[in-house]
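Every protein chain of the complex appears in place save one, which is left out.
== subunit A ==
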Amino acid sequence: MEVFAPAYNQNIPVFSSDDDLCPQCRSRRYLNKQMKLLVSPCYHKMCADCVNNRFNTGPAPCPECQRTLRKSDFYQPVFEDLTVENEVRIRQQMSQIFNKREEDFKTSKDYNAYLEMVEDLILKRLDGVESEEIDSQIERYARENQKSINRNKKKSQQEEKLQQILSNQEQIKRKKQLEEYEKELEEERRSKEEARNSLINELASSDKDVQEIVKKNMIQLKKSSLRSRGTARKMEVDVEALLGTIDEEFGDDMEEEHMDTGPFDPSESPYAPLEVELRERYEDPNPAFRQGTLAAAGVTREMHQRYLLEGAISGLFALPPESTSTD
């Protein structure tokens, strides 16, 4: 099985949607998840199977516009809109040839004139003006500037490599710093807990004045929290610069979390629980539970009995709801 080159770059996902339809064999992505919808250089769609069938024996005309095509001409599109696909491809091709940089020109005026010329050529191509004149113009340029094109090509390859090395190093650095930061947070938490524990111990064991002990310890606690707040702040800047996503008040939030120790009940509810006590055994003539099918699905005898009991007594002493239509 041959591999159709994904457009441009391996990293860019190929566009696909459930509505994709091959205009030749009418098969739909909805029914055929594996369908590969390819695009010809003349921007006509066809699925990989049709391409194989039609072009296996060599070049053949495009069924839509009769242009002669080969199998290797087909590629996988990245964009839904083929005009965008077209433009991106043309720009890609052109940038291979017209790869001069600003430093290649003496004045910015020259550079602007050059950019203007390239843009003109691209636009002409986009408009579908595929005259030989433009082609020959591009060819002529490529021939005349062979040296500088090759030179700039090499340059950009080197730059890419360098970029990759740098980003790798950066990643390692980030990881290290994040680890250090987390370690510091953990230490801070531990030291606070120790302080709190020692306060409790002191309160429990010593016979000094309670208020005095609390006061002394609170001052200590505050001091340590102030200190750690400072370091947290400092680290926060670093980490934020690195990750760019951490909330600005991250450090403060962590502080408040430790300070806020008011009691709370996870199973808190605005309703008082309905007190129903089940007896150990009921005379239950219900044959439904005998087979074990219900238990396997999570329906237990106990749950069913509770349901019946609660249904019998719930709401017995509830007041009628206030009617919305009366004032």
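The rule we apply is simple: a contact is a pair of C-beta atoms (placed from the backbone, for glycine too) under 8 Å apart; a residue touches a chain by one contact, two chains touch by 3 or more; residues count from 1.
Just so we're on the same page, contacts and distances are computed from a predicted model.
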Protein that the absent chain corresponds to, by UniProt name, given "TFIIH complex serine/threonine-protein kinase subunit kin28", "Large ribosomal subunit protein mL44", "Beta-adaptin-like protein" or "Amidase domain-containing protein": "TFIIH complex serine/threonine-protein kinase subunit kin28"
Touching residue (missing chain; options A:Glu103, A:Asp207 or A:Glu268): A:Glu268
Residue touching the undisplayed chain, where the options are A:Leu31, A:Ala297 or A:Ala318: A:Ala297
Subunit A residues that touch the omitted chain in the full complex: 189, 245-247, 253, 257, 260, 264, 266-271, 273-274, 286, 288-289, 291-300, 303-304, 306-308, 310-311, 324-327
